[in-house]
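Note that one protein chain is taken out, while the other chains of the complex remain in position.
For subunit A:
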Amino acid sequence: MERHETVTDEDPGPLVRLFGLTGGRARPPGETFDLVAIVRTSRLPFEPAGLNPEHQTILSICRRPTPVADVAAQLGLPLNITRVLLGDLRSDGLVTIDPPQTADQTIDERTYREVLHGIRRL
């Protein structure tokens, strides 16, 4: 059974906690970024004490370039909460997030052939 939505208006507890993480914000600061934009940790903070554990986990995950959706899944947090946290880290200069690209900007002939080959060898 597929389940696409959960109505949660009867129990706002977890949501309140989640938005506590973002200071009540539902949208990340700055330029928008895609679900699969690549996030990279650009530097580690001098004073990590100013960051919450989720921020620190993101910095650890993104030492290797990691798409936004994967960051959310690894954190176990909803996407838009993850995005707000990522936006904070970007504002602080701790991560870089690639701007959105169209498929034809990211695919050249070589990539196309690599993708085909990669699927076939699965």
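Here is the rule we use: contacts are C-beta pairs under 8 Å (C-beta built on N, C-alpha and C of every residue); 3 or more make two chains touch, one makes a residue touch a chain; residues count from 1.
Simple rule for what comes next: contacts and distances are computed from a predicted model.
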item	value
Which of "ATP-binding protein", "ABC transporter permease", "Septum site-determining protein MinD" or "Electron transfer flavoprotein subunit beta" matches, in UniProt, the chain that is not displayed	"ATP-binding protein"
Residues in subunit A touching the chain absent from view	2-9, 12, 15, 18-19, 26, 34-38, 40, 65, 67, 69-70, 72-73, 77-82, 98, 100-120, 122
